Structures are given as C-alpha cells and as structure tokens.
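With one protein chain removed, the remaining protein chains of the complex are shown where they sit.
So that you can tell them apart, the chains are marked A, B and C in the order they are listed, and the count of residues begins at 1 in each.
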Amino acid sequence: MLESIKADTSENAGDYEVRNVLAERYASPCMKEIWSPRSRVLMEREFWIAVLKAQKELGVQVEPGAIEAYERVKADIDLKSIEDRERQLLHDVKSRIEEFNELAGYEEIHKGLTSRDLTENIEQLQILRSLEHIRIKAIAALLQLSKRADQYKQFVITGRTHNSPAQATTLGKRIVMIGEELLHGLERLDHLINHFSVRGIKGAVGTQLDLLTLFSDDTSKVAALERKILEYLGVTKMCHAVGQIYPRSYDFEVISVLYLLSCPASNFATTLRLMAGHELASEGFGASQVGSSAMPHKMNCRTSERINGINNLLQGYVAASASVAGGQWNEGDVSCSVVRRVFLPDTFFAIDGLFEAFLTVVDQLQIFAARINHEKDEVMPFLVTSTILMEAVKSGAGRETAHNAIREHAISVKNELRTGKIEKNDLLQRLAGDDRIHLTREQLEFILSNGGRLTGSAGAQVDWFVRQSLGWASRFPQATQMRPGKLL
Amino acid sequence: MLESIKADTSENAGDYEVRNVLAERYASPCMKEIWSPRSRVLMEREFWIAVLKAQKELGVQVEPGAIEAYERVKADIDLKSIEDRERQLLHDVKSRIEEFNELAGYEEIHKGLTSRDLTENIEQLQILRSLEHIRIKAIAALLQLSKRADQYKQFVITGRTHNSPAQATTLGKRIVMIGEELLHGLERLDHLINHFSVRGIKGAVGTQLDLLTLFSDDTSKVAALERKILEYLGVTKMCHAVGQIYPRSYDFEVISVLYLLSCPASNFATTLRLMAGHELASEGFGASQVGSSAMPHKMNCRTSERINGINNLLQGYVAASASVAGGQWNEGDVSCSVVRRVFLPDTFFAIDGLFEAFLTVVDQLQIFAARINHEKDEVMPFLVTSTILMEAVKSGAGRETAHNAIREHAISVKNELRTGKIEKNDLLQRLAGDDRIHLTREQLEFILSNGGRLTGSAGAQVDWFVRQSLGWASRFPQATQMRPGKLL
Amino acid sequence: MLESIKADTSENAGDYEVRNVLAERYASPCMKEIWSPRSRVLMEREFWIAVLKAQKELGVQVEPGAIEAYERVKADIDLKSIEDRERQLLHDVKSRIEEFNELAGYEEIHKGLTSRDLTENIEQLQILRSLEHIRIKAIAALLQLSKRADQYKQFVITGRTHNSPAQATTLGKRIVMIGEELLHGLERLDHLINHFSVRGIKGAVGTQLDLLTLFSDDTSKVAALERKILEYLGVTKMCHAVGQIYPRSYDFEVISVLYLLSCPASNFATTLRLMAGHELASEGFGASQVGSSAMPHKMNCRTSERINGINNLLQGYVAASASVAGGQWNEGDVSCSVVRRVFLPDTFFAIDGLFEAFLTVVDQLQIFAARINHEKDEVMPFLVTSTILMEAVKSGAGRETAHNAIREHAISVKNELRTGKIEKNDLLQRLAGDDRIHLTREQLEFILSNGGRLTGSAGAQVDWFVRQSLGWASRFPQATQMRPGKLL
Partner (left out) sequence: MLESIKADTSENAGDYEVRNVLAERYASPCMKEIWSPRSRVLMEREFWIAVLKAQKELGVQVEPGAIEAYERVKADIDLKSIEDRERQLLHDVKSRIEEFNELAGYEEIHKGLTSRDLTENIEQLQILRSLEHIRIKAIAALLQLSKRADQYKQFVITGRTHNSPAQATTLGKRIVMIGEELLHGLERLDHLINHFSVRGIKGAVGTQLDLLTLFSDDTSKVAALERKILEYLGVTKMCHAVGQIYPRSYDFEVISVLYLLSCPASNFATTLRLMAGHELASEGFGASQVGSSAMPHKMNCRTSERINGINNLLQGYVAASASVAGGQWNEGDVSCSVVRRVFLPDTFFAIDGLFEAFLTVVDQLQIFAARINHEKDEVMPFLVTSTILMEAVKSGAGRETAHNAIREHAISVKNELRTGKIEKNDLLQRLAGDDRIHLTREQLEFILSNGGRLTGSAGAQVDWFVRQSLGWASRFPQATQMRPGKLL
C-alpha cells in the first residue's frame, strides 16, 4: 500500500508548499513580477505614500517626518508578518495598513480612504501593465507571422476545408489567415488599453464622503487629489459614479479580449498539429529533447498542444469572470473576492505562457517541402474542380448542371481510388467525355497543368498583412526585440 | 399511470411543433424578423441578385431575362420545399440554390461563389442589424435610468456594502452606478458596430480563385465586385485574408459584448429584488397580475428575476461561442455549424428580451419613501462612523487608534441591539466618553444630525450621467421613441 | 441597399415565426413530443385530474361530475387562448388553471397546491422520460460500436499519439476505446435514472401546509396522496425537505451526465475526421449528397462535424445550468425560470440529435484498407522502437542508455526522410551497428517483420467490450431495434 499519501483526514499534514503552476511553468519573469505578492505590497505602499504626499500638498495636516519614514521602510516587506496580522484581523488591507504603520512609526496613511480605494486601483494597474506587456507580445507575434508569410508567400500547398483537399493555396496565405485574426484581436486589445479606466478614489459607497470630510467639503481639492493620483498611476481615465467597487463586467471584458487573442494562436497550433501528423511540417524539436519515455522515435508537437490547452483553460477563466459580472448586491459585495484573486493573475500567466509558446513555435517552424509537394500532386485533379466548373460556365454550361456532372465523376474517381479499384486519378479523362461540361480535353488539361498556380489573391493578401504588421511595429518598436524565454 | 407520455422509444411519435421559446416569450417582433427563416431566405435571394447584377455590370455573361425572373420569384418562399430538397442533397445552400433556380427557370446565380460567400455575409448582416437594434435599446435604457436618477437625485437611502448598512447615499446615485456600467457596455457595442467587418466574397479557401477565373484573372473587377456588394449590404469594412470562414473569435467578441451589456441590468435587478424583499421598492405589479397560484397576497419581482435569469443564460452562450473560437482546422471546418445556428439567434433573442424587461422595470419602478426613511433612521449612527473617524483624525487622533476605538463601541452596540439587550442605538453616548476619539459630544451630535446630508459627490455624479445620456440620445434620437412591448 | 431587413427599430415588424432549430433539424420525433408545449399542457391536466381523484378518494369534497368534465375537455388544447390569459395575469400556471376550469365549467383542480407542485413534477417527468430515451440510444450506440469493433478486431492500423505514429493497434481496439468511455457514461446515466427523485407535493415553502389544511392536519392522508401521485407518475423516489423548488444542482447533474455521454461520440467523430482527411476512412456519403456548392469533388464529414459541434454546444448548457445551481434565495426564487425553459429542452434536443448523428455515422462508416496498409508500412520501423527497447533491455542494455541510442538514430532518420535526404527508412541498419542496443541485425529484422502483429491485448479488449454491450442489450432489448431517422 502506497505510503506517501495517507490522506486520513487528520490534519496533522506537514508543511507542503504549492506554487502557482501557470506562473512557474509557463509565464515570463515580467508577468510574474507584476503579479507577485511582493510587488503588490510595494505598489500599495507607494500608492499610500503618493496619496499622503498629495494630501499634504492640498493642505491636510501630516506629521513631520512621516512621509520620509514611510519611504524609508516601504521595501521592508515581510509577507509572513502581514499574514500573521491577517489571521487576527481577518481583513487583508487592515493588516497591511498596520504593518506599514508599525514599520514607519506613524498612523498617517489611508486617511479618507476605504480598502477598495487602494486595492481596486492597484489591481487595475496590474491589469493595465499586463495588457501592455501582452500587446508587445502580440505585435512580436504579428512580426514573426509576417516574416513566415513572406517567406512562404509563393509556396503552394493543398488547401483543406472540412479537413479534406479543397483548392490550392499558399502557405503564406494560410499564415496570414491566422495573422488577420491576430490583428483583429490586437486592435481590440489596443482599444481596451486606450480606454482603460481605473476606479479612482471614491470611498466606501462611491460618494467620496470621507475625502470630502477630510477636505471640509472642498470638492475642488478632492478633484485635484484624484487628478494627482491618476497622473501618478500613469493612467488617463477614471470611473465617475461607481459604488464600492468598479463593475465586474470590466474584468470580464479584459478576460474576453485576452481570450480573443488566444484564438488565432490556437487555430494555428491546431493546423500545425494536423500538418505534423503527416510530416508536412514540424514545430521544431530540440537536440536533447525527448518525445516519449516509451517510444524513442517520437517527436511530438508538445508546444502546439500547450497552446491549444491554454486556449481551453482560458475558457474556464472566461466562465469564472462572467459568473461574477452581473450579480452585484447594492453598492457592492465581495463575493467576487476569491474569484478575482484567482482568475486575474492566472489568466495573465496563461495568456503570457501562450504567447511564449506561440512565438517559439512560429520561430522554430519547419516545413517539409517534398512531403507537401507529394500530397499536392496526388490530389491536384480534385483541387481544380471549381476552376473547371467556372470555365464550363464561361463556355455556356448551366452552373448547377455542370456542377452535378463534375460531382458524379469526381465521386466515382474518389471511391475507386479509396477502394483500390483504380490507382491513378483519371478524373480529367472522364470529364472530357461528358458534354454537360462544355470543355475539351485540351482545355481541361491546360487547367490541370496550371493547377499549381491557381492561388488567386493569396500573394496580395500576404503583402497586405506584411504592411499591417510593419505599421504596428513602427508604433511599438520594442516589439521587434521581444524574444520568448526558453520553454519548460 | 400518466398516459400522455409514453416515450417508449418507438418513433411513431406524432408531429409536435416546438417553437423557439426565447423568440416567442421574450424577444421583440423586430428581432424575430431579423432571425426568422423566412427573412433569411429572402436576404439570401436579394444577395444573389445583387451579385448577379454586379457581375453583369462588370461584364459577366448573364442570360437575358434572368435577373428579372429571379426578382419576380424572390418572395415566393416555401420553406417546406427547401427542406425536402435538403433531405436529398444533405447540403443546405445547394438546396436553396436549386429551389431559387427552379422557381426562376435559370441557372445564373451563385457563379464564382462558394456557400460561405453567401452565408457568412448574410449571418454577419443579421448580426450587425441586431447589434444596431440593441444599441437603440441600450440608449433608451440610459435615458430611462437618467430620468429616474434625476428624479431621485436628492433622495437619501441607506447605502449597503456586503449587504449591510455602510454609508448614506442617494437613490439617484445608486441608479447612476448602474448607468455608468451600461454606458461602458454601450461604448464597447458602438465600437464593435463601427468596426464590424463582413467576410466579403473570398471563395472556397479564401483566395477568390473562382471569381478571378470568372473574370479571367482581372483583379480590379473582383475588387470592384466586392466593393459593390459591400455598398449593397450597407457595411464599410471587410475581412482581407480569411479562409473559408471568418474567424469564430469574431462571433465570441459579439457575444461577449452583449454579455457586457446584460450585466448592469442584472446588477440593477438584483438590487431591486433585495430592496423589494423589504418593501423599499417594487418593480410594479399589473392590475390583473397574479403573484402566486397558492398565496393570493404575493407580488413577486418576476421581471427582475427574468433579467437575472437571462444574464445567467447568456453565460451559456458565452461558453458555447468560446468553445468554437480557437479550434479551426486548416482553411476551415464546419464543426461550428450547429453551434452557431443556435447561439447566434438565441443570444440576440435573449439580450433583446432582457432589454424589453429592463426598460419595463425601470419604467414601472415604485419607491416607498416611508419604508426607506424608516430604515435609514434606524441605522444612522452606524452610517456616520467613517465621518466620525475623519473628524477624529482632523482633531488629531491617530487614524488606526480612533478606528479601533469606534469599532469596539460600534460592535458592542450592534451586538446588544441584536440580542435585545438594548433597544436604542446609543453609540454616540459611548463614543463621547472615549478620549481616543478626540471629539466632544456636541461635535458627535452635530455629525449625527447632519447624517442625512452626508452623500458627498452623489448629486454631481447624477448630473454627469444625465449629460452623458443626453449626448447619446442626440446621436441616436430614435432611442427616445423606443418603448418595450407588453411583457408575457 | 438590402431591402429585406430594415431593422429600423420601429416595432411594426410583421409576424415571423421562429421554430426551435435543435428540435426541428436534429432531434427525433419522440424527443420533440416529450418537450412540445402541447404535450406539456396535456401532462399537466392529467396530473391535476390524478390529484383530484386522489383527493376525492381520501375524502376531500369534490363536486359531482367535475372529474368527468375535466377528463372530457383535457385534450382541447388551445395554446393561443392560454397565452392570451397569461398576458393578463402575468402568471403562467394561473392561466392554465383558469383555461382548464373554464373549459370544464368547474373550479376543483389545484386545491392545496402551489404552482411548483405542478410544474416541478411535470418537468422532472419530462426529464426522466427523456433520460430513458437517451439510455436506449446509448445502448444502441454500444451495440453498433460492438459490431464494428468485432468486425475490425484484427485489422491493424497505425496507432497515433500526439497525432504522430506511435505503435500498431487495431481498428477494433480504437473503437472499443470509445466504447469503454460510452459504457462509463451509460453507467452514470443508468444510476441517475435509478435514483431520480421528483419533488412531490410540498406546497409553497415546502411544508405541505395547504394540503395539511385541506386534510385537517391528517398527515397520513397527505402521505397517502403523495404516494398515489408518485405511483401515477411512475417514479419511485421523492424529495423530502425541499422548499418551493427542488435544488437546481439536480438539473446541473442531469446536464452534466448528458455531457459525459456526448464525449465519447465527440472523440470518435474527431478521430474519424482525422482519418478521413487522409482517406483512411469515411463517414459515408449519400448518392445524391452534395459536399460543396463550389467544389463538386468534396465529400465532407458533415455529420461527424455535427457531433463535435453538439458537444461544443452542450458546454454552453453545462455552463448555463451551473450558473443557476448555487444561488437560491431563501425558500426559492425563480431567477432560474427563463434559464430552465431554454436549457432543459435544448439540451435534450441536442443530445438526442447527437445520438441520431452518431448512430448514423457508425452505421455508415467506410474503411479504406489499402490506404491504411500503405500508411502502416511506411511508418513500421518507427512503430517498433519500443519493442526494440524492451528487447534490448531483456538482452541486458540499460533502459535509458538504450532509449537514448534509439532516439538518436530514429530522429536522424526522421529528419532525413522529411528533408528528402533519404527516401527509405533505414533505421534498422543504423541500430544494428550501435552496440548500446545489444541486439543483432537478425533480432532487429525479426522484430520489424513481426511488427504487424504487435497489437498486444487489443483483441482481448474487443472481446471484453462485446460482452459488456451484450449485457446491456439483454437488459434493454428495445435498444436492438433503435434506428436513427434520416438526417437533415
């Protein structure tokens, strides 16, 4: 019997640390920094000091030396001590106030504030910084897709719909199909960032009562304080009429925009896994990498699978954030507290990890031209049936009549190939003999021989996409330097 | 034993029609029209005719009389006949092509098109028209909230956080708290509409191959055709590089924006149900309305509950739309077909029904001033504790020291009131005797007597919101005429 | 500009009927019957009559002729008239009471009942009958899988993990992998049915007060009444201590079990779509079927895609049902009303449609042996690497040392094949020369030549599954007769 887990429900279990797996395995250091408890405490302390300075400038009495004292100790962060306080007070912000006060030796911070005046703004700042980080990553992904699309702009592949060969396309075009979706998500993200509002300092039920009391009902001073804090936070917009909390639908909006951004990567990963299954492409494979502990030959698309998995996981955070968005009681309740403590950081760790993976996969993408050409040659007579249909129509055939004729022959050929009755695709010969088609054998053969060039607007679309990507890169040049870390 | 349902799995069950309950019970006639199968067929036929006309103008050979023939029969819509065809062909669009051709006596439509060139654009048009309809409703809701907020701008109520009395606020401010959230959702909706792109005519794998073949590779003619069709549809933006389908993350975006819009209504409904539970307010009650078949006295918040319910239901459509957004295979697969057939219309019926309910509830809202005042008087000594704290701080008390002193007394009073040990709230007397507070009895009594006016920026926030609402109404004046239908 | 949709928000839109698309396109007649409004009204009337008869038997005064009058008119169902009443009363059950009373000319029904005494029991009966119907369908699916598994018990295919060739398996084994998952879901469904409890007649807040009043506090009569009604409904279990409503987590349980059942079908459909993409298999294709309106050669897996799509859609209903399960207020609120009106029937229509599709696909499955064998031969040297590893270990090699040696060679071979550097897989030659492997060339060649038989326990697993399926069929023999309808 297994010794290591007794789980006998006695609570004498030892001290086993559990780290956040999304932060530790997938996210980048930058995202971890934004959401680490240590950073959070530091941000809050700097916020309190900023408020205190602004209050002093606006005439509130502050004990001499207090601001300097708070400044001096702000980086002395002892998470354990704060937690011990919280176990007494059962109030997280009050614990952090008392810790900071005791370190500084003053009771000057948090005047005129309620807990949410602190926490909502800080959390929104974490969100905003994270969104900005993701924006750079998304643009970096655009640039990589753009490079790949340009590289394979002319490279013809078998386009597939319903997973079955449809028409010819180019690999470049397949990539910009993903690219346009990413562009769309990026525009939404950019709009979100540009219109992002923090809650501001609104007090316990949103009326700013305590600040007004502090400033003896001088509304201009309260307005000035809010302006200073906004400037300090580096944001430009603020809520006007919220209650205790900003509406949780704003969080849902953030999560849903991040979900939007995950979809093109996930579509790309799915298609790459399909291609890899038939050795048309690979996501790359490290020199010392192992694919399977049982089967030494395996080279799996583990990173592409990870992208799909993160997309699935994000669906969970979309659901969790939706579930707290429309059920607020009165001026605010905190039944969303535990939910937001989880979904906010975890969504950002996840999407950050997704882009780390996506950037890596696009960078290390391998294309196996010989296999792709072999596949394309095999199915070419099918890839041109719509062209035959159009030429037949131009030659006077009724569209549906010709469609039906081609359909009959094509399906016969396909069935005979599948069952081994024939070995070679002789669709053209059959069509040549059917006068519903209105085309000669020569015309048909010309179409087939030209089949590898039938990629329509594919090239022009690649050019369009490259231009779009460069436009974004010129707005955010730091994206050109963004490189994913080494994946775990 | 119940006779009516045998459900013995024999399939001899009769012909039982099932209508869409969201369309029939909750949505408005306008939304039903947009999504009815009959409208859909008509839209498609008009689309085909528009393409045909444009093709003719651009030089494609079209049989004389064909356009007129299609025009003549376009309104002859026999859904049963189309369904019978589909049972043979197992392809929905092909059935509709053949029906229309047979009615007209020509085979001229759908040249150079694939099914998705038709269906994606039409569905996006249904979406766009629906979004525009919801925009008007959302603005109408803004205006109603604005009217109510102004009416109750000065009316003081007990502000509650965590469902417990916190500080005074005004009913007008409580309403604009909802209003600002709705404003936020509306801005996102407006942005979505203004940036809405239809797929355009891109062909089977997105390369426009068949149209190019039809126009003998004249790319300018293909571009001209797309422009004409865009104009005809009345939209300004188009996708550039999609495959067979537009990315399904675009659908998720639509649903998520609609979900955003449902949240303020749902928050309002929740708070109204809380208020109604203690006879502070009511959503109104019809003269012939029945609240319960058992208890004749019941007057339930059924419409507010409906709003909450629709918000919950929409969470389901958010999940369904998310689940098909990031799993596309290659140039496109149609594993999303059944999902979109359901979630697109049903989400619009649901959000439309939510606004019908919301507009009704805000319009018929009843406020019971005597009850509200009674509640407020009872808890007033608690509502002013933060003001006492601020005044104490201004008088030189340490913030946390004073907080603790007030906390001790307030909790004692509360506990004694709860258990019936005292009958009257004597918090002020107790505070007056505690020198940690630094305030005299007179000062404390002044604060209490002034308590009913301690609503800070509430009035200014109402004014701000009224201005915003009027701004939207002047952009969309038809919103001022929007009235909900009579609810079922 | 498109004429057909004005959507100008004027509400003069005409009368456009919208039917339930899941019921109309996908569900079977039996499921439609259970959930049709007409059936619902009839079930309710029969329930009222049953209660009335039981009350009379237990001594409640009932006007002579009343029961007969109700019986006589119970099938006169005028949905329009009921709806008109509801528009006045704004209470659905009260409308149906008054309609039935007026038809019969008596006021005898619904005594001692609250609305939920009627509606909860009827809805649970609809659920139970639907579950029983799905149970038969699931068993029918087991039998079909069993037949197919037996047919392909020995047929060797390329087993794939991470979509890349792994080891040999048999098609029969691949099918029973799905089959075991279905068996698991079926067992849960069966358990759910066997433990299904209806709410019973519990009154407005769950205390049975009004029935007790009616029976002058004779608890034995109330118990007798409930027993009679239970018997009448044909169920064996009842809730004991519910409030106004049965807990909505019970609905979530139903939906989640149905979701469980959809997953094996969806896994099967996914794998079939993968196989079809490379012409290894097909879901079948009708003689008159059309695959694409643009590309006449297309033969798409539309039904398999439908299965995946329904699985996705069900995720939405899982979310919607979850969202109303844990938020009940006091003895009950009806914020779940609109949600349940939608997700209960729609989930059943969807899962029913999924099984219609699944039964069809398994029945019409086509397997292309030549293509499968070709694929298998190509990758055989890779499929046997784990066997080589085990034989090496048995010959004394260190497991990880040998693993690493094989890995190095296999990856080189794979890379050279992909890039066209070699044409033939010469892995064995390379391994034979590496003394870390401990195997001679003869031993290696024996393994390779035997590769097509390396399917381990596959056959025994098929036999096991066939036995399980037959066991279920003997418990529910009607499943052997269940056939899907012709799909739309």
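Just so we're on the same page, contacts are C-beta pairs under 8 Å (C-beta built on N, C-alpha and C of every residue); 3 or more make two chains touch, one makes a residue touch a chain.
Only a predicted model underlies this, so the values are computations on that prediction, with no experimental measurement involved.
Shown as candidates are B:Y70, B:Y246 or B:F382; the residue that touches the absent chain is B:F382. Contact with the chain not shown here comes from a single listed residue; of A:V156, A:V222 or A:I310, that residue is A:I310.
Here one chain is not drawn; of C:R160, C:K221 or C:H438, the residue touching it is C:R160. The omitted chain makes contact with just one of the residues B:M31, B:I406, B:L454 or B:M482: B:I406. Checked against the full complex, the one of A:Q126, A:S197, A:S249 or A:N425 touching the unshown chain is A:Q126. The residue touching the chain not shown here, chosen from B:F285, B:Y317 or B:F358, is B:F285. The set of chain C residues touching the chain not shown comprises 61, 97-98, 101, 107-112, 114, 159-163, 166-169, 173-174, 176-177, 179-181, 184-185, 187-188, 191, 195, 197, 203-210, 212-214, 219, 222, 239-244, 247-250, 252-253, 256, 259-260, 262-267, 270-271, 274, 308, 311, 315, 318-319, 322-323, 325-334, 386-387, 389-391, 393-394, 398-401, 454-458, 460-462, 464-465. Chain A meets the missing chain through residues 1-5, 7-26, 28-30, 32-39, 42-43, 46-47, 50, 83, 86-91, 93-94, 97, 110, 113-115, 125-126, 129-130, 132-133, 136-137, 203-204, 210, 232-234, 273, 286, 288-295, 300, 302, 305-306, 308-310, 312-313, 315-321, 323-324, 329, 333-339, 341-343, 345-346, 349-350, 353, 478, 482-483, 485-488.
The chain not shown here touches chain B at positions 160-164, 166-167, 273-274, 276-279, 282, 285, 290-302, 305, 319, 323, 327, 366, 368-371, 382, 385-386, 389, 403-404, 406-407, 410-411, 414, 417-420, 427.
Going forward, only the chains that are shown with their structure count from here on.
Centre-to-centre separation between chain A and chain C, using Cα means, comes to 32 Å.
Rounded to a whole number, the gap between the C-alpha centres of chain A and chain B is 25 angstrom. Multi-chain contact residues of chain B (touching two or more other chains) are listed as 97, 110, 114, 203-204, 210, 308, 315, 318-319, 323, 329, 333-334.
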